[in-house]
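Once you've had a glance at the structure underneath, I'll fire off some questions.
Note that one protein chain is taken out, while the other chains of the complex remain in position.
Chain naming follows the written order as A and B, and within any one chain the residues start at number 1.
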Amino acid sequence: MMTALQVTILVLVAAGATAVVLIRDPVRQVVSLSIYGLLLAVLFMAFQAPDVTLSELTVGAVALPLLLLLTLAKVRKQEE
Amino acid sequence: MTPSQRRWVFLVAGGGFLAFYLWGLVGLPGFGHYPGPYGDIINAIAVSQTHATAVVSAVNFEYRAFDTLGEEFILFTAATGVATVLRHLREERDTSAMDEAMNRDVPATSDAIRMVTLAFIGPTIVVGWYLTSHAQTSPSGGFQGGIVLATAFVLVYLAGQFIVFKRLSPVALTDAIEAIGAGSFAAVGIAALALGAAYLSNILPLGSTPGAVNSAGTIPLISFFVGIEVSAAFILIIGELLEQTLIVREGNR
Partner (left out) sequence: MSIFPFIVVAWVLAVGLYGIITSRHLVHQIVCLIVVQSSTYILLLGVGYRTGAVAPYFYDIPPNTPAVDPVVQALALTDVVVEAAVTALLLAFAVQAHKRFGTLDPEELRQLQG
């Protein structure tokens, strides 16, 4: 048995993953990845895993986008 | 292999995978029917055995502490690897913020951004500290707390200058702190060996009430060391990548 919340958020996560992969511009993709991280965090909350939620929030919303944007900034600067 | 060939290989392999996966799923218990027994056993005994009310932390820092030690060293190796891969090449030099400003117009950080970030630094450190030190009672622990603590240093960079960030977290010092965090985790295990117990077994007094902050023996201690290691690792990684955006190749400009 699944609750309506779980079904909704699972559909959103599947759509989010597709969007992250299909967006080809790296900077836009990083923003979409951040949103995908938030969706995953909500999903983990709905799966009764608050610990993993916190982990995914800090990593998905802060650490990963920061690292990726820094890399893109470096690459872009070199191409100038 | 050309891209279109690769796509075909992917489609065939993916189709095969999907078929086997669905076939396997039919014979497995569905979602919501957890077959057990490990989770049930640990849920039943963890609180009385470790005096930690957060069973996930008890698994991480006690029952599977050796596994977590391995994960710690993946993190450690990754951070060291980043620092090694991104070392300065011979033809590279640092540009200071002054050079940058002379080359093009870098907008100065506005007072509004500076005020807001400065106001956030304190609460961020408090949240990170809370998460790191409450692994035994609530959904938190060194892994999450460590990243939040690292964020506080990034806020310093946002509010001010790279120079300040560098002064607060010089590579040699961050490296040493990271090593101390990872080493202390291993040392907790060795202390248990010295007392004649198994590696990483809980040798400290468990405290009276489950759920108290000073309960659960080595769990909060290990969580604390993990927090130190994680935050130092991420400050090191972020610092290395930040520095990369500031160096240019000699002769490029």
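Just so we're on the same page, a contact is a pair of C-beta atoms (placed from the backbone, for glycine too) under 8 Å apart; a residue touches a chain by one contact, two chains touch by 3 or more.
Source: prediction; values computed, not measured.
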Per the touch definition above, residue among B:A79, B:L131 or B:A182 touching the missing chain: B:A79
What is the set of subunit A residues that contact the non-displayed chain in the whole complex? 1-2, 6-7, 10-11, 13-14, 17-18, 20-22, 24, 26, 29-30, 33, 36, 40, 43-44, 47-52, 55-56, 59-60, 63-64, 67-68, 71-72, 74-75, 78
Those residues of subunit B that touch the unshown chain are 3, 6-7, 10, 14, 17-18, 21, 25-26, 30-34, 36, 38-40, 42-44, 46-48, 53-56, 58-60, 64, 67-68, 71, 74-75, 78-79, 81-82, 85-86, 89, 137-139, 141, 143-144, 146-147, 210-211, 230, 233-234, 237, 240-241, 244, 249
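Here is the rule we use: only the chains that are shown with their structure count from here on.
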Any idea how many Å lie between the Cα centroids of subunit A and subunit B? 17
Residue set of subunit A touching subunit B in the complex reads 1-2, 49-51, 53-55, 58-59, 62-63, 66-67, 70-71, 73-74, 77-78
Subunit A-touching residues of subunit B, taken from the complex the two chains share: 31-32, 54, 56-57, 131, 139-141, 143-144, 147-148, 150-151, 154, 234, 237-238, 241-242, 244-245, 248-249, 252
